[in-house]
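The complex is shown incomplete by one protein chain, all other protein chains being positioned as in the whole.
Right after this comes chain A.
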Amino acid sequence: MDRMQILFGHLSTRGECSVPAFTDVAGKRFADTPDDVVIVSALRTPIGKAGRGSFKDTFPDELLAAVLSGILKDAKISHQQVGDICVGCVGDPRVALTARTGEFFSGFPAEVPIHTVNRQLESMSKYRTERATGDINPKIFEHEAAKATETGLFKDEIVPVTTKITDKDGNEREITVSDGAAAVLVAKRSEAEKLGLPILGVIRSYAVVGVPPEIMGIGPAVAIPEALKKAAFASQAFYSMQKLGIPLEKVNPKGGAIALGHPLGCTGARQISTLLHELKRRGPRID
């Protein structure tokens, strides 16, 4: 949008006495309140190719159980302290059952409720037309993801899953729909502080925006400005949007969904896991 670009342009240079982009003044934009919803743990399993990768013989409830157990262990809280569980799963026709059994596998008592959500990324039929432009990027991102794996950048966010594999991977390379699971544990700030849990992030705003199936993949470009409007935080909005337009090294530094794959229904939680652990490693302010 024209206005947005012009206004970004005004912020492209800083004065000589410049300080880091977000001063304490900006940092105080959101007052922390006891009712804030904070993220206290975010973990994921390794991700394998769909149907023929490392998890081809692993049931989704086993993956779910692994991450659910993982976040409880990570946050050092008991099963009984969890109020509700929400599971996203697009590919599984019996997702409600899968979720409940996964919950039981990880040791939750029957009293802890669980529900599932299912929001479709209807894209597969149209994807092939995009292949020509899409071909270059996956290589870059795969390289980043491989590098990140080698240097152990993912170690904090991954819950190991023990499983058996009965055959080798297929060779066919298509869009990476993947097998994997991720979980994010949220709590009210007051509760997190009471229990002494680490505050990895704060949910300041969110937005859900539908886009036409044929242009799937651009959802964030529509939803992020919407969420930021709700967040009413101009500096942050500019910062993020500037980022959206630009330096490649800042976008998915550890590889994104193209390289890591895209376990349907799980990617939101997977992104949170990757993002928060990377931010923690780099050490900027999370607000």
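In the analysis below, contacts are C-beta pairs under 8 Å (C-beta built on N, C-alpha and C of every residue); 3 or more make two chains touch, one makes a residue touch a chain; residues count from 1.
The working rule: contacts and distances are computed from a predicted model.
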| item | value |
| --- | --- |
| Listed names "serine C-palmitoyltransferase", "Peroxin-7", "GPI mannosyltransferase 1" or "Ras-related protein RHN1", matching UniProt entry of the absent chain | "Peroxin-7" |
| Chain not shown: contacting residue from A:M4, A:A96, A:V112 or A:A207 | A:M4 |
| Residue ranges of chain A at the interface with the undisplayed chain | 1-4, 6-7, 9-19, 23, 25-26, 28-29, 229, 232, 234-235, 237 |
